[in-house]
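I have placed the structure first, in the form of structure tokens, so that the comments after it can refer back to it.
A single protein chain has been removed from this complex, and every other one stays in its place.
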Amino acid sequence: MLIVLSAGQAYGALTEPWNAPYPLGARGSSVLFSTFQERPKHLDPASSYSENEALFTGQVYEPPLQYHFLKRPYTLAPLTAEAVPSPVYLDAQGRMLPADAPDQDIKRAVYRLKIRPGIRFAPHPAFARDAAGRARYHTLTRAEIDHFGALENFPYTGTRELTAADYVYEIARLAHPHLHSPILGVMGRYILGLDVLAKRLRSEDFAEDAYLDLRQFELPGARVIDRYTFEITLAEKYPQFVFWLAMSFFAPVPWEADAFYAQPGMAAHNLSLDWHPVGTGPYRLRENNPNRRMVLVRNPDFHDERYPSEGEASDAARGFLKRAGARLPFIDEVDFMLEREEIPEWNKFLQGYYDSSGVAPDGFDQAIRFNVDGQPELTPVMAARHIVLNVATQPSISYLGFNMLDSVVGGESARARLLRQAIAVAVDIEEMISIFGNGRGVPAQGPLPPGIFGHREGAAGINPVVYEWKDGRAQRRPLTQAQALLREAGYPAGVDPTTGHPLVLYFDATTTGPDMKSLFNWYRKQFAKLGIELVIRTTDYNRFQDKMKKGQAQIFSWGWNADYPDPENFLFLLYGPHSKVSTDGENATNYANPAFDALFRQMRSLPDGAVRQAVIDRLLTLVRYDCPWIWGFHPQAYSLQHAWVGNAKPNTMARNGLKYRSIDPTLRVAQQREWNQPVTRVLLWAGGFAVAGLIPALVGQYRRRRATAL
Amino acid sequence: MSLLEIQDLIIEVGRAGAPAQVVAGLNLCVERGSTTVLVGESGSGKSMSALGIVRLLPRAARIKGGAVLLEGQDLLRISEAAMCDVRGARIGFVFQEPQDALNPVMRVGDQIGEVLTRHRGLRGLARRTRVVELLEAVGIPEAGQRLNGYPHQFSGGMKQRVMLAIALAGEPDLLIADAPTTALDVSTQAQILTLLRSEQQQRGMGMLFITHDLAVAHQVADTLAVMQAGRLVEIGSHADIFERPTHPYTQHLLRVSPRIQPDLAPPPLPVEAEPLLIARGLCVRFPGRRGLFGRIITQVTAVDNVDLIVHGGETVAIVGESGSGKTTLGRGLLRLLQVDAGSVNFGGREFFELDRKALRQARRDIQVVFQDPFSSMNPRLTVREIIEEGMTAQGLGGSRQGREQRVARLLEQVGLEAASIARFPHEFSGGQRQRICIARALAVEPKLLVCDEPTSALDVSVQAQILTLLRTLQQEMGLAYLFITHNLGVVAQIAHRVVVMHQGRIVESGPTQTVLFKPTHPYTQSLLAAVPRLP
Amino acid sequence: MTYLIRRILYAVPILLGVNVITFVLFFVVNSPDNMARMHLGQRYVTEQAIENWKHVHGYDLPRLWNPEAAGTGHVTRTIFYQNSVRLFMLDFGRSDGGRDIGFDIRQRMVPSLSIAVPVLIIELFLSVAFGLAVALLRGSYLDRWITLLCVAGMSISSLFFIIAGQYLVARVWRLAPISGYAGGLESVKFLVLPVFVQVISGLGANVRWNRTVFLEEVSRDYVRTAWAKGLTESGVLSRHILRNALLPLLTTIVVTLPGLFLGSLITESFFAIPGLGSYTIDAIQSQDFAIVRAMVFLGSLLYIVGLMLTDISYAWADPRVRLAET
Partner (left out) sequence: MVKPVLLPTDVAFLSSLLLVGLYFWAVRRDLLMRERWRTVLATPTGGAAALILCLYVAVAGLDCLRVEINGETKSLLDYLVSPLREHVETTYSAPFAAYGYAREVIPGASGAARQDYPRLRYGARHLAQPSRQMHADVLRRGMAGAGLGLLFLGGLLALVNRLRGRPLAGMFTPLTESTWRLQWLTAASICLALGWVICLAPYYHVLGTDKVGNDVLYLTLKSIRTGLVLGVVSSFITLPLAVIFGIPAGYFGGWIDDLVQYLYTTFSSVPGVLLIASAALSLDLLLQQHASAFPSLLARADMKLLALCLVLGLTGWTGLCRLLRADVMKLRVAEFVTAARALGTPPLKILLQHLLPNTFHLILITTVLDFSGLVLAEAVLTYVDIGVDPSMESWGNMINGARLELAREPAVWWSLLAAFCGMLGLVLAANLFADAMRDAFDPKLRGATSPSSS
């Protein structure tokens, strides 16, 4: 014990503070310290789709467009493109049509994108060429690969200018059978010839690791016009397509990278695009050790991009415009540490070792309190540390779904609908938000979150099935109404007349952390209010997905994060042809209502405006009545920043915010030192205690030496 | 002033609540240059007294009173630290079991040298030279090499010599030897006794010698003290005790101690008796080293081509030192272990050719009584269950009540109350247990009883009783005994014929009178010469 | 030498048995189809993709017995054979997450060792010291209290020690980082707390075990001989009791030595040490069977090596034992 502590002490004397969770050498320089919870599986832009991967892909890859960092509502801005493209509509004969032409006439929608010249990829061995201009590392033997072992061991790297062909190449990669691109299903419908290409590639039998040169395949939907210009052709009108161009699926991938990584033997060293991305972004991934940390460093060849000089009205006051016009990025290096658990991460943030953090549910009371108006604010302790709180309602929804194919809760029968409505009334989402989300959420009145076109505030926006407007606010209907609905459905007091026992419903969930237990208990309590017994069936994630796909789940918790800020991206979750079971679409409840589907198709292609609002209102009325979801809530993201972090305006759409971020390392060092003074007197106590413990032993020994037999 | 004077020594054992005095006021003197022997049966407190002198009692025991004066200094009233200077330096101690008393992982030379360093301050070469001298003095050849050996490389007698060297290393004034020869064979015992005696006389030490064996005492004692139940009953010179014992207990002990006298042994039976058991060419081998894949490379032959005949109603004694193969022979005959060659004909049946079931039935005729009365009965069973076991296995005794009556009768036959039937083994003394074991064997009405050292764990007086019982039973039931023992005194009392075994072979056999008193084989002769005898 | 060969040959059927156990656990409920789905992820998976994956990974063969193949092919052309042989060649393949398992194992071995080795040494030192002290004071009040304390220590879940340690040392007293790891010399300060916590949580059981071992030795006759030589307490303890007691301690320790590579599951997981222990936990939690199986195999292998080392060390430390006889 003493040895351990004294070792710590000796070591600590050299480097204070003692409790720094990473080597302290770097904290004085322009390095941002952040965390990742789960190791990313895919960093290949064609297959990467999850939030934890976007943390890295967002900084490394550059799709043609991006969301403006400061402007709200979210606006698209050009990134590598010269401008945000407008589509040109053509009819079957290839004639140009006006933008307001009827949908069925439009047979082609053409987006022409011109990218800025002079953008270069970050240095990578795949680009390295010898004096003769041949790629140095495209024909390596196994032994050579084993010799190099890791990317940093390749002595030569190279770079190359970004061309339109790289974008076209990536679009073709979406059809690559081994990349299993998650958007192939959607894009295959729209991008001309993509599904044909996918089918063709799938039928070709080639080894998993072999290099497949996609440049040799014809893809009519994506064509290079000149070195800097390319054209994407859609088979129908799809106004939302432009939003996709801001996602990493459309980021350029150089064919050299594929050729490089496809060499046999690379995979055994974990050398693949999934682990070592190659992009044009402000950062490149220098270190990818998913067991410990991932390090992004500034891309030396990053093109000239400037901090925006206009934004929301309040941005100047909040200091977001201080660096207007400065060249991006500001930070040299971003260290992501693996933090699998919230608590250590939260504590390290409080100690000043991580620069920003979400608010851990269990640290919530410590950080946030609600003022008299019900608005969140920082607790005095936090405020004293000059921590900054940012709140943003996320364009997402978390809900409980009924499987509409289920024989008990699903279907169009009045019995089932009334049962669903009764449950929707009984499950007290407000309580759920306050217990499990610390109040960080807005109860949903329908699928559309605030901030998305079509969402209505106030009395006009409430879901009349579940809420009533009283005293100037939406109030959940009382439990008695739910019970009445249940009675009407044929389950008086929750008893199933066919069995005479309480109705048993099943909640399907994946097993996760300890916190889930109380959530499950809470669900059970909610259903018990109606006399219904809720059985939680937990399975692993894959099996759960499988169940969902086969339509075997009954009630489940589900959520949706907007891909882009458009109502279509939410309402399509209820669109019949997107049913999970029949098409493996995103309609997880398998809700199918022809009236809804027709209106949806109409709404989809309308521009924002009164007409669209009216259609959306009708759509909402339909689904509120049918009640395939318990509408749940729209989560709010609270994020905290230390005083030394600048330009951390929350942007729930953009994933590439790190390039705007700035830090003040000097302040950080000072604060860390101030907050982390070790309580050394404990060691003295421990030492004293150990010495005191020795005394009786010594006394005993002395006595024994002196003892006589009588 | 005597070298050692013990005054009113009281030693207690047991919990504080219910103490029992194991030594109740012992008074004893040991003079310089003379040997005092403390004799007593087990539990008499003789060992406790010896340990009490050096304050090395087991934890359960403690000294409650008295004084132990070593040249006038009371050892009970000095500090533990001072006592450490007494032990080893002024009092040397030799323990009973040389097997356990030496540190198994320490070189023999170091174990001796340790004392030299501690008390004589010797180190390095001086220490080594002295160790060699000591080892040579106690009769260990090639001492220069052997001091680097570990205890397990020494034989029992050699270990006891090393032990003695340790005790002598501190050049003590007093040597306490706590039954130093009990664990040894007679021939070794004789050597050790001679060595002890000569060392004691050469160095002019006082010696306190503890033993239960009057014959041994007879050999070494200048003064004899007899203890019984924690008290000294008689003390006197060698001549006093052996020629004019006054206390009845001493007289009793002298009477029951086995002697090798021609008049005691029963005469051989008439030859016309039918042979009950005929063993021919028995061999038992144990695997020694094993090679790769467990192939046996060498073997140790424990029983080597032995022929043996036992007649009905006859007692045949198998005599030998430890390792002679006598016990192995007994178990081999019983088919309790694998016999490698030979045949046994028992009552006309080839015993070794029986299948499993027939063997179980045949076991009825040949039974066994073991040495250790403590481990030979399952402590979890009542006396009744123990005795019944054979009957149940052999299907004897009829009904439950029938068996119960039979058990009661058997108990009476072996001299126990029938009421003991529901009690457990641990409620009986050693001798009583041995009686129960005999009853268990008799329950299946055997014709031959193999007695494997049935008395060696017992005190002499109990031993005599058991031998009497066996003789009586033989007369009543016509049993034959195969009596395995190392104790020639016992043989003389019970055997019709004697077979002497040495290193797995039979070296001599014949009627008791002939073998014990007119031995022809040199091994038998040397064996008999080594046995300490009472006058 | 023959001994070693025999032991190595003996290890083969055991490892084969281990393989069978894991194989059964692995495949009884988990069909190759399921594995393929798990591996390919939750996204849209065609039958074609599953077949393709199974073929690439060799799971399109029968499990244990191939009736179609000829000759030895009955056995060799099966999933079991192919997988086992691969494991015997120490080729662990790729995890369900797509990374090379051997690569990760090599990388994670170092942090595991850098926790386990100090823990072992400090624990051994402390528990022997305490054990000796307690054996020396046996019967006294101190002995009784320390023994009781040890039992109490044993009765506390290691989770408590970790939670309390993190809360007090790292959060309240700020003496060490809450969790994390760095390579090289920097690692010292990350290791202080986990090592400390692990030592403390194991101390009770170890001290008590050592006490028992020491007391057993204390009751032996040769110790009485040592006392009778007039040796002082320290002499008896260090030269006689300790030397003999170290033999049973040796066996218990040596057998665990190779296992140190595997690290401590819980500690590593709590303190975010990127060792093999947390690797295993993560694999269990994410149901990555490929890793679990690799770790099971590695664990058994190391255990068997441990048994071998134990015998060798015994022969080295105890003059009574020679290898050929064991």
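A, B and C label the chains in the order they appear, each numbered from 1.
By our rule, a residue touches a chain if its C-beta (ideal position, glycine included) is under 8 Å from a C-beta of that chain, and two chains touch if they have at least 3 such contacts.
Here the structure is a predicted model, which means the values were calculated and not measured.
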item	value
Contacts of the hidden chain among displayed chains	A, B, C
Residue of A:Ala101, A:Ala135 or A:Met516 touching the missing chain in the full complex	A:Met516
Option from B:Arg123, B:Arg255, B:Arg360 or B:Arg409 whose C-beta touches the chain left out	B:Arg360
Selected from B:Arg55, B:Arg90 or B:Arg118 as touching the chain missing from the view	B:Arg55
From B:Gln394, B:Gln413, B:Gln465 or B:Gln503, residue that would touch the chain that is not displayed	B:Gln394
Hidden partner chain, residues of chain A it touches	342-343, 346-347, 360-363, 365-366, 369-372, 374, 431, 434-435, 495, 501-502, 504, 511, 513-518, 520-522, 524-525, 533-540, 543, 704, 707-709
For chain C, the residues touching the chain missing from this view	13-14, 17-18, 21-22, 25-26, 28-30, 138-140, 148, 151-152, 154-160, 163, 167, 171, 212, 215-216, 218-219, 223-224, 227, 259, 262, 265-266, 269, 280-281, 284-285, 287, 289, 292-293, 295-296, 299-300, 303-304, 307
Touch list for chain B against the chain that is not drawn	17, 52, 55-63, 80, 83, 331, 334, 336, 359-361, 363-364, 366-368, 370-372, 375-381, 389-390, 392-394, 423-424, 426-427, 437, 440-441, 444
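FYI, only the chains that are shown with their structure count from here on.
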item	value
Whole-Å gap separating chain A and chain B, where each centre is the average of the chain's CA atoms	85
Mean-CA-position distance for chain C and chain B (Å)	48
In chain B, residues with contacts to at least two other chains	81
Of all residues in chain C, the ones touching two or more other chains	none
Residues of chain C touching chain B in the complex	2, 5-6, 139, 220-222, 224-232, 235, 239-240, 243-244, 247, 317-320, 324-325
Partner chain C, residues of chain B touching it in the complex	54, 56, 59, 81, 84-89, 92-93, 95, 97, 100-106, 114-115, 118-119, 150, 152, 163, 166-167, 170, 289-293
Contact footprint of chain C on chain A as seen in their complex	1, 3-5, 7-8, 11-12, 15, 17-23, 39, 41, 177, 180, 182, 185, 202, 207-208, 267-270, 274-275, 289-292, 337-341, 344, 347-348, 351, 540-542, 545-546, 584, 676-680, 682-683, 696-697, 700-701, 704-705
